[in-house]
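Just passing along the structure, written as structure tokens.
Just one protein chain is left out here, and the rest sit where they should.
Entry: chain A
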Amino acid sequence: MPVFKLSLKIFRKNWVAVSIYIFIFLGIAIAISANSVPEKSIGFSQEKAKVALISEEKTPLTDGFQKELSKSAVLIKLPDQTEKLQDALFFRKVTYILRIPKGFTQSVLSGGSMQMKKTVVPNSVDNAYVDLSVDQYWNLARIYAKHEPGISQQQLVNQLKTNLSGSTPVTIKAHEQAKTANSFSMYYFNFLAYTLSAALIMGVSTLMVVMNKRDIKRRNFCSPLRASSINGQLILANLLFALSAWAILILFCFILDSKSFGTQNMVYFLINSLLFTGSMTSLSYLIGNLMKNLNAMSAVCNVLTLGPCFISGVFVPQEFLNDTVLKIASFTPTYWYVQANTRIAKLTQFGWPELSPIIQSMALLLAFGAAFITVSLVVGKRKNLMNE
């Protein structure tokens, strides 16, 4: 297989250009891994806000509320004097003062609209949790009161307690994070879009441009090797190159973040990146068939890798890009690759509803690949050597 062997030699000659991209990429990847290892999501300890609860009435329901609130906040006892309360806020002895007005319990039970009064230190994150617990308790109380008329206050308190105590399975899921969400692997696979495109264009397109030079093509055509055999060997060499580039980059990911390789998410990362490799290989093949010489190679490579990567959310997450940009980006395989990646990273369940948008993106990657190959064939037919 002389043409196959020749191709490998040409790849080897190109190795420096390709490896520059890979090493820049690895540098970036390692820099990210140093910064982005998520600390918070591992130890999940909640900061508790300091709350002064002043109740103008004492009912079983308000007692129950006080107990419930004490789980998510530190309750501070303060005398009910305006001046003292304001001082406490000012000196941050408390960040949240909640006042239950007289008749509030009755209002809740009868479906009235009486509100509690709250005074807060502005911009305190912890207060958000307090708001959440307060709303949760009283809204639930209102719902029970409405749907079970005649329920006693004590019964209601017990109901609420069981309902709010511990965490129901539903709330667990809402808070569970996939191991790969925001992980090194997610960033790595997103950036992979850039490096893989660059490596493939530098490798595959360069080979095709070299082999398509008119005099070389004529010279090969003089040999007893069939045209189909020459093309077959070229395609084989290109596929081998693409797979090796992919495998090397995945190997680096394994070295840098082997933990992620135990997850089911990784399987989908791998499939997705492999499909992306396929579509970029056929794009590179097309470019190689369109370009006349190697002078513009690195310029073309930069435009075709950096461009789609910027607008598809490789460097900046897609949610920060505007809709027009994303619309344009959706005409590139990179967009669908990144989209699938981001979704895969967050997967905690692997049922059809979660997977179907991912599979859709993957199918589009395949479609892109097929389209590029088809165009290459059409272009090749048009450019018949014998008419030049």
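Assume a contact is a pair of C-beta atoms (placed from the backbone, for glycine too) under 8 Å apart; a residue touches a chain by one contact, two chains touch by 3 or more; residues count from 1.
Just so it is clear, contacts and distances are computed from a predicted model.
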Checklist entry - If you look up the hidden chain in UniProt, what protein name do you find among "Heme chaperone HemW", "ABC transporter ATP-binding protein", "Carbon-monoxide dehydrogenase small subunit" or "Sarcosine oxidase subunit alpha/sarcosine oxidase subunit delta"? => result "ABC transporter ATP-binding protein"
Item to check | Residue among A:K77, A:H147, A:R226 or A:R382 touching the omitted chain | outcome: A:R226
Item to check | Touch with the omitted chain, as defined above, among A:K58, A:R92, A:R218 or A:K259 | outcome: A:R218
Checklist outcome for this item: Touch rule applied to chain A and the missing chain gives residues 2, 5-6, 9-10, 13-14, 210, 213, 215-216, 218-227, 385-388
